[in-house]
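Okay, so here's the structure we're looking at.
A single protein chain has been omitted; all remaining protein chains appear in their positions.
To keep things simple, chains are lettered A, B and C as they appear, and every chain counts its residues starting from 1.
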Amino acid sequence: MFPKNVFLLVAGLLIALPVLARDPAPLRGSVVDERFMSTVLRDNRIGLNPERAIKVLLPPGYAKSKRRYPVVYFLHNAWYGPKQMIEDGRAQRLIERAFADGVVQEFIFVVADYTGPTTGSLYENSPVSGRWIDYTVDEVVPFIDAKYRTLARRESRAVVGDFFGGRGALNLAMVKAEVFSVAYAMHPVATGAGDIPWSSLEVDWPRMHAAKTYAELGGLGRTQIFWAIHQAFAPNVAAAPCFCDFYTEMKDGKAAYNPDRALAMQKSFLLDESLMESAAALRTLRGLALDWGRFDTTQAHVISNRQFSRKLEDLGIEHEAEEYRGDPWNRTWTEDGRFAERVLPFLRKHLATAE
Amino acid sequence: MFPKNVFLLVAGLLIALPVLARDPAPLRGSVVDERFMSTVLRDNRIGLNPERAIKVLLPPGYAKSKRRYPVVYFLHNAWYGPKQMIEDGRAQRLIERAFADGVVQEFIFVVADYTGPTTGSLYENSPVSGRWIDYTVDEVVPFIDAKYRTLARRESRAVVGDFFGGRGALNLAMVKAEVFSVAYAMHPVATGAGDIPWSSLEVDWPRMHAAKTYAELGGLGRTQIFWAIHQAFAPNVAAAPCFCDFYTEMKDGKAAYNPDRALAMQKSFLLDESLMESAAALRTLRGLALDWGRFDTTQAHVISNRQFSRKLEDLGIEHEAEEYRGDPWNRTWTEDGRFAERVLPFLRKHLATAE
Amino acid sequence: MFPKNVFLLVAGLLIALPVLARDPAPLRGSVVDERFMSTVLRDNRIGLNPERAIKVLLPPGYAKSKRRYPVVYFLHNAWYGPKQMIEDGRAQRLIERAFADGVVQEFIFVVADYTGPTTGSLYENSPVSGRWIDYTVDEVVPFIDAKYRTLARRESRAVVGDFFGGRGALNLAMVKAEVFSVAYAMHPVATGAGDIPWSSLEVDWPRMHAAKTYAELGGLGRTQIFWAIHQAFAPNVAAAPCFCDFYTEMKDGKAAYNPDRALAMQKSFLLDESLMESAAALRTLRGLALDWGRFDTTQAHVISNRQFSRKLEDLGIEHEAEEYRGDPWNRTWTEDGRFAERVLPFLRKHLATAE
Partner (left out) sequence: MFPKNVFLLVAGLLIALPVLARDPAPLRGSVVDERFMSTVLRDNRIGLNPERAIKVLLPPGYAKSKRRYPVVYFLHNAWYGPKQMIEDGRAQRLIERAFADGVVQEFIFVVADYTGPTTGSLYENSPVSGRWIDYTVDEVVPFIDAKYRTLARRESRAVVGDFFGGRGALNLAMVKAEVFSVAYAMHPVATGAGDIPWSSLEVDWPRMHAAKTYAELGGLGRTQIFWAIHQAFAPNVAAAPCFCDFYTEMKDGKAAYNPDRALAMQKSFLLDESLMESAAALRTLRGLALDWGRFDTTQAHVISNRQFSRKLEDLGIEHEAEEYRGDPWNRTWTEDGRFAERVLPFLRKHLATAE
């Protein structure tokens, strides 16, 4: 028998630890470098390398225990990858600190490889730029479950992503809720159309239509990104060289807006367009959150996220949706940033631990 | 003696008349009071009077000419009616001034009767609150075309409305573009969901659910209006006393949000929800405009109209969409207000005159 | 000697407590009912009762220890008071839970009395409605410091408030940073002008100007509140019966806007108007935060808070500013609400404990 007041007494001794002191040197976990050959990703038109790197961060207790652990899949932003995510050390340090402080239970942290020769995977299934949803769900998750002591069920699987990866995390929650039950999207993009019609977006259409390759559009910012976005969300394997249906057509040297194409692409690209169909799935989640920095210079991201949250509310879907002081970059990975103070405590509340 | 028509002749010589001088006493038109019995409106559950008043303003030249004229149908706001619309004199004065100044060609101005025992018609077909679209298209328009020398075709028919009537004008453009080819919505409402989810709207649900009649909700502002809105957009003839499906249900004295009902009602009530289906019809219009005052204290109206315009743009639908300094009331009917300076010139540009 | 790895081992045993289990019955603190006679508040024109109630919540450890404690002053919203704040039990329960879980160090929680015969104090110095800043700083704080074992210095004094009290908390941080070093404003109002000009605010001016008393304006919502706001922010002891300078004047039965008066009142009422002068003081704070619910039906509050945060950022003032899913009421006092999950951890980080 373990009487309550004794328990409290003991607990009381230490419970104040997070307040009074913090372990100056948290226990380290270990990082495993995995590689595997994807079958799914062979099917693409942009020269994807099917050999994929995966970084797996095992928690400090993993080596000596026989327990099974929940798994958090992290979707890195475009222009980043698993190597940097781990090697810049920030994520690992914050996670290990949180384990040590009792902020969150131990979990396995997986950063699979969503890089490619263009703007990264965009986390979508496309016959042109790769079937990244299938890659994640049919290849990466089974690979991890087979090789590590995971709690191999949705209740113990979370997906977390940043910026484009944030969109990816929401999307996986929407279409693969049978695989993941917890999702946290950090500053997701493309959740809605924002305030600018697509006919007024700053895209250099003459250059876009004239380009033979993604690389040619280097330095053109949104124009280049939209090449990749078209490949992911308006693919057409018959339409070389981009293998996509641009939502404008060149007529007499001028770009003519094609609303049917634009709308078809928006339907695929903008997450709010398919919220209704995903509502039932989203209601089964254990935890759903998005957050975003108010000071994104592309205010369309901010406005879209506000509206996305309102739509979730109208659909009766439980979620958190915080807009914070900061831009998409400056409050994410600091000691008191969003990952440490919002994402990790969120995982504690929603990710199932017990076997 | 200086007869008016002589003055006009002389003034006409100058062409710069609009700049240098204005006719101090424009020719008056004449107002005809019509009444007729609606068959369509007998079908309702709220005690509509099927006898309907219509005010018809004939242009100054009508009596002496044999010409046929274009017709502008005006949809008054809730809490107003044809009697006030004409008797307060503002609309008539501005129209006759514009005829005199050559701002717009002569037309017949029709204000039919959309009043009722609740918040007015809301300009929608409902088995509970009346089939007002059918009333307009199947009864009022044929009645006018039969009785007056009209140009009885869509090219010469415009619909203009204010606030709730603005929503009505947009809606007729969306679903009855074969009848009207020009639409101007002045400060329309319910074009979109705005920024507040329906679960947070300031509605007194316990009072709503307890009420036996619309009248009981007097003084409760939005709560009372939402009784009528439910009757129009979530009708259920089997569900007395409101004959509607409220989007909340009372459980243990508290209002529980029902997302399925809310979404079904939004689909019907919020015009942007059916824009996609109406796109082809809207592209056939000769003229489409909406405007709104920035200083509406219900900013959801403002935000929704901004988004509505963006969606029209994305759909490739030609239109005007001006947001002006003012609230929904203080810039509409003044000498230099929206009706005089925006609506009437818009009609000149888009409404077909020639027989 | 206490070797680190042993410590860690022991810590490790329990550190996961917040994750795995929570004390089902946290230790209770005790509530003391204080009363005192205010001298400051005798000076008013609205019949304030100078006898004031104060609720003091002592932490569980207070009775048996000899320690001195930091103090958190809570500014209740208008239409509320210290009695309800404690007797509804929510605040106390959440605080004691947080003490038990180690979420925050023990502190003394003080709810002084800001009620009055109108809309409450509005937390401002006014010769008409009372000098509430002076009352707080010159009377309440010394009273508490004299009677309880407090850490009687700014580093250990926080001010937290809700809605109007949120404005009050920000204001005290701005003008009394020598007394308080930590401030958290929950959904503050009147931080800026928002989106609607004061000439378009829904105020019933004829009724306002005709009223002899605050009570007469009952049921008129903003109109009544603006009576009290004028008394606090545009006081004029010579101008009975309101003792204020309304920012409109009645002319021929119509309200004429007086921009000079409106601007003078905005300068006093809207916190962003004096941010510049307060910047140096605000930079000395140990912690400053505001948050607000996105779904406030008065979107001016939301927009103003966004802008207020941007201005703080431009002034180089460190702060947190989160906009959350929710309206001003539905996410504040729940188990996982803003007070429990945001305010209390914020106090832990910024409020100095050590003597």
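Everything below uses one rule, namely that contacts are C-beta pairs under 8 Å (C-beta built on N, C-alpha and C of every residue); 3 or more make two chains touch, one makes a residue touch a chain.
Here the structure is a predicted model, which is why all the values come from computation and not from measurement.
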item	value
Selected residue (touches chain absent from view) among B:104, B:255 or B:315	B:104
Residue of C:34, C:139, C:195 or C:245 in touch with the missing chain, whole complex considered	C:195
Selected residue (touches chain absent from view) among B:32, B:53, B:264 or B:321	B:321
Where the unshown chain meets chain B, residue by residue	8-9, 11-20, 100-105, 294-295, 306, 309-310, 313, 319-325, 336, 348-349, 353
Missing-partner contacts on chain A, residue numbers	195-197, 200-202, 219, 294-295, 297, 299-300, 327, 330
Interface residues of chain C (partner: the chain not displayed)	193, 195-200, 257-259, 262-263, 266, 276, 279, 306-307, 310-311, 313-316
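Just so it is clear, only the chains that are shown with their structure count from here on.
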item	value
Chain pair with the most C-beta contacts	A-C
Approximate Å spacing (C-alpha centroids) for the pair chain A, chain C	38
Where chain B touches two or more other chains, by residue	195-197, 200
